[in-house]
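The complex appears here without one of its protein chains, the remainder shown in place.
Read from first to last, the chains carry the letters A, B and C; within each, the first residue is number 1.
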Amino acid sequence: MDNHTAHSDSAPLDVAHAEETHHPGWSVYWKVALILGLITVAEVWGYYVPSFVASRAFVPSLLAMSAVKFAIVVSFYMHLRYDHKLFRALFTGPLFIAASTLIALLFLFGQLVARFGPAR
Amino acid sequence: MATTAVPAHAAHINEHAFDEQSGIWGWLTTVDHKRIGVLYLFTALAFFIIGGLEAEIIRLQLQGPNGHIVSAELYNQLFTMHGTTMIFLAVMPLSAAFFNFLIPLQIGARDVAFPRLNAFSYWVYVFGGIFITLPILFNVAPNGGWFGYAPLTTKLFAPGLNIDFWVIGLQILGVSSLAAAFNFITTIINLRAPGMSLMRMPMFTWMSFIVQFMLILAFPVITIALVFLLLDRFFGTQFYETAAGADPLLWQHLFWIFGHPEVYILILPAFGLVSEVLPTFSRKPLFGYPVMVYSGMLIGVLGFGVWAHHMFAVGLGPIGDSVFSLVTMLIAIPTGVKIFNWIATMVQGQLRFTTSMMFGIGLIALFTIGGISGVMHSSPPADLQQTDTYFIVAHIHYVLFGGSIMGIFAGIYLYFPKITGRLMDEKLGKIHFWINFVGMNLTFFPMHFSGMLGMPRRIYTYDSGQGWDTFNLMSSIGAYILAVATLIFAYNFLKSRKRGEIAGSNPWGAGTLEWTIPSPPPEYNFAVLPTVTSRYPLWEGDERDAESARINSQEGKTAEDLHIVMPYNTIKPAIVAGGLVIMFSGLIFAKALIFLGAALMVTSLYSWLLSPLEPEHH
Amino acid sequence: MSAPTAGHYTATGLDSRKIAIWAFIGSECMLFVSLISTYLIYKGRSVVGPYPHEVWVSPSGEHFKPILNIPVTSASTFVLLMSSLFMVLALAAVQNKDLPKRTRGDRILGSSKLWLWATAAAGTTFLGFQAFEFTSFVHEGLTIRTNLFGSSFFTLTGFHGAHVTAGVIWLLTLLAIDYRRGLGPKDALNVDIAALYWHFVDVVWIAIFTLVYLIK
Partner (left out) sequence: MKGNSRLRQILTPGLIIMLALAFTAGAQTYPNSTFQPHSELGRSIDFLWNRLFLLATIVFVLVEGALIYVIFRYRHTGKETEKPPQTHGHAVLEVIWTLIPALILLFIAVPTVRIIFQTQAKVAAGALEIDVIGHQWWWEFRYPEYNITTANEIYIPVGRTVNFKLNSNDVNHSFWTPELGGKRDLIPNHTNYIWFTPDSTMKSSVWNGFCTEYCGTSHGKMRFRVFTVQPAEFASWVAGQQRPATFGATAPAVPAPASAPTVAPPPSNGAQLASLPVGYTFPHNQPEFAYAKPNTPIPADLNFTKGLTGSAARGMQVYSSAACIGCHAINGNPSSVGVVGPNLTHFGSRSTIAAGNFPNTPAYLALWIKNARKMKPGVIMPTLGLNEYDPQLKKPVEKAMGGLDDQQIADIVAYLSSLK
């Protein structure tokens, strides 16, 4: 559209200008891949250590490791760390609702009772 | 402060609005958000009448004890289709009509972000709507209730085609809603005119914005619930097979995780419309704008944490009951804030009781009643006496009819002149309002009594001597009165479209952007993208607002005159939609159709994606 | 995707398609959460075997090992994880197409075709693993109809697999364009969107791998 520039002096007020996104390069990407790989190795290794599997730390630590992997991919490969804050909001909001729903459902179906509340 | 930015000029109808591609072909291929909005409006009103007719038969059957107008089988189809039609085919698309028509106008855009996707959403809706509605003519309509609880909907207990139509139909309609929601989110974020900051957006656009997020988060859940049911019914999986150990509560949870946000999806657009109506006819800006925005957001977020209040009778356990009860009660607070802020908007105003205003005030009065009965359900022990009785039916109609439908009527009377260039007949409008108001209360208020006096819902007949006869008779008479009201409305609507008084660009003296442009708006909406400096550019904007309003209120120029690039018309989205529906219906009719539909869909989709949206820039 | 707003004024200065894909990803979170919840809710509720982690006895008295094959799935997980690396390199290559390439390393890193192929190949490998897993399950007596575990497992991983398949098709379409006319910085956004989708599908697998395969 050509003629909207009539008022080019009035910039949108609430949003930043399209910023140049400075994505990291190979030097960061391969390190990220390495970390991801190492965590995966740790996860699988943990699966094969019976004493660890039996311990109370097993489930929480597996969850933590996968959460870290999740966060790394999202923030580096999906550039959420570098991109416009709008994208962060578009992703984390729904993710929050989704995660809460998952937890609530597991609680309601008694899959989390042991940890969070007394059995009925 | 400029009192009004609209230059006084003789009101006449903007002849250049819809003529760029007229005839049926023009409507089939249009990608213009306004025309798609009009299509939505007409289609959804038609479905509203169909849903209403179903309700009338229900009321005829229940008019007295042991009624036998329809059989039990047909009755069960009628209430299922009444609920499904009203929710998915009438109220949601009526809201969508306003999303389409209004949002780009309110934010100062020339179209939505993805015009062809928009056309696609509409066609999927129409085809899906026909798909799910037609079976009632053959006595094979869905009959599982609008929330289709498993295991009643599994093959074992519902071997017929009825539920197949429902599962597939809803799946199709979900595609339409999702596609539209992505479109509007993007549109609102990205196509606001210069200066149209988020906190200057008209309240209707804000509420719609929130609704779009609720849509994209709620619909995937019912999609999955339906996929499970579909796999169970067609491919022998066991998600809802109790013999295999399945828990019927899975369906209920998944459905209501969708279902509760859905009810706010139904009400927030109406809230938004009323938030346009009240300031316009009070000549005052909306009271507490920021709080209205935040309360809407809060309703949206909390709406995802209350679903199990539909399941207080299933035995969630005391902790689950308590938590969901408390969160449900919390929702009353932001909703109350809205009610009070609307009333405060009118305080000290100069209230003009146009039909639109009367429907707007009607919403406040009636929705409050429905909201209050909602709070009464939110206390689980008390709800155990109420759930699945007519007390619930009373609640849902006070919020849905007294809320959504009243708000939508307010919106139709307000925006009819913008859509058609002509005013609706105010006298008939007021008659419509009063008959509607009386009929509505006569129909649904007695249901509070029949419910608390023990009448379960979804019963196709009841025995005499149960103490329900009088209340049911009242409800039925009320329903017939509502039919009269609806007929008056339909007459007014059709008559005024052709012969109504000519409106001019701003017949109500309203303050927002959409009133700066001619009625009906030209295909490009704004000759120049406006510059916005306030929430009500026509009331309180500075001279830059006035300038853009002046330029845009000029009529008679075509897009070509102004060198504005508009998207091509195209039939492809409609074909993709057709392919999608053919593909799904193949599950019922013939496997070959699945492949045929898929092939049609994929090829036309590629052809759509590879063809340019609009002429190259020059 | 065509570019409906390319060259148009936008309020945020961002491209509409990128906003739309992020909204889509947000929506997909709910989709997969519904699937994962169902799987977890039905865990341990099947009335007949096979079971994921427990030894089980068939009606005819045979003893069977737990059905999930962790070594194979670990390998496929690793492949999918690496595909994300390839994808991000493909995007960088497209974005930096016009930069001078001096060393051999520059040329390798700057080859969008290479990395797109690598990503698509990794995706296909993952799908191959999945096909292998599914067929071996069927041989061991687990189909989508066998029990609740079968139904929820195949539906969850099948949905994920369908997403990967769609992603591979998308990548191949991009490759076709790359061969026809070369992808350059002006196409970066198209590749970026595909990349976001691809990474998201990977991220979902990260969650599935832990919740379905590793936690007993």
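Heads up, the rule we're going with is that contacts are C-beta pairs under 8 Å (C-beta built on N, C-alpha and C of every residue); 3 or more make two chains touch, one makes a residue touch a chain.
Computed from a predicted structure; not experimentally measured.
Can you list the shown chains that the omitted chain is in contact with?
The omitted chain makes contact with B across the full complex.
Using the touch definition from the top, which of B:43, B:223 or B:441 touches the missing chain?
Going through B:43, B:223 or B:441 one by one, B:441 is the residue touching the chain not shown.
Which of B:166, B:287 or B:307 touches the chain that is not shown?
Selected residue, touching the omitted chain: B:287.
Name, in rising order, the residues on chain B that touch the hidden chain in the full complex.
Where chain B meets the chain not shown: residues 1, 3, 65-66, 71-73, 75-76, 144-145, 149, 151-152, 157, 242, 245-249, 282-285, 287-291, 313-315, 317-318, 321-322, 325-326, 329-330, 332-333, 336-337, 339-341, 343-344, 346-353, 358, 361, 364-365, 368-369, 372-373, 375-376, 378-385, 387-389, 434, 437-438, 441, 445, 449, 452-467, 539-540.
The criterion applied here is as follows: only the chains that are shown with their structure count from here on.
Taking each chain's centre as its mean C-alpha position, how far apart are chain A and chain B in Å?
34
How big is the gap, in whole Å, between where the Cα atoms of chain A centre and where those of chain C centre?
For chain A versus chain C, the centre distance works out to 16 Å.
Among the residues of chain B, pick out those that touch two or more other chains and give their numbers.
Within chain B, residues 189, 192, 194, 196, 216-217, 221, 247, 257, 529, 617 contact more than one other chain.
Mind pulling the residue numbers of chain C that touch at least two other chains?
Chain C, residues with two or more chain partners: 9, 11-12, 14, 19, 23, 26-27, 30, 41.
List the residues on chain B that touch chain C in their complex, please.
Answer in residue numbers: 113-116, 178, 181-183, 185-187, 189-194, 196, 216-221, 223-225, 227-228, 231, 235-239, 244-247, 250, 254, 257, 529, 567, 608-614, 617.
Sort out for me which residues of chain C touch chain A in the complex.
Per the stated touch rule, the residues are 8-9, 11-14, 18-19, 22-23, 25-27, 29-30, 32-33, 36-37, 40-41, 43, 70, 74, 77-78, 81-82, 84-85, 87-89, 91-92, 95, 109, 195-196, 199-200, 202-203, 206-207, 209-211, 214-216.
Provide the residue numbers of chain C that touch chain B in the complex, in ascending order.
Listed in rising order, the residues are 1-5, 7, 9-12, 14, 16, 19-20, 23-24, 26-28, 30-31, 34-35, 38, 41-42, 45-48, 144-145, 147-148, 150-152, 155.
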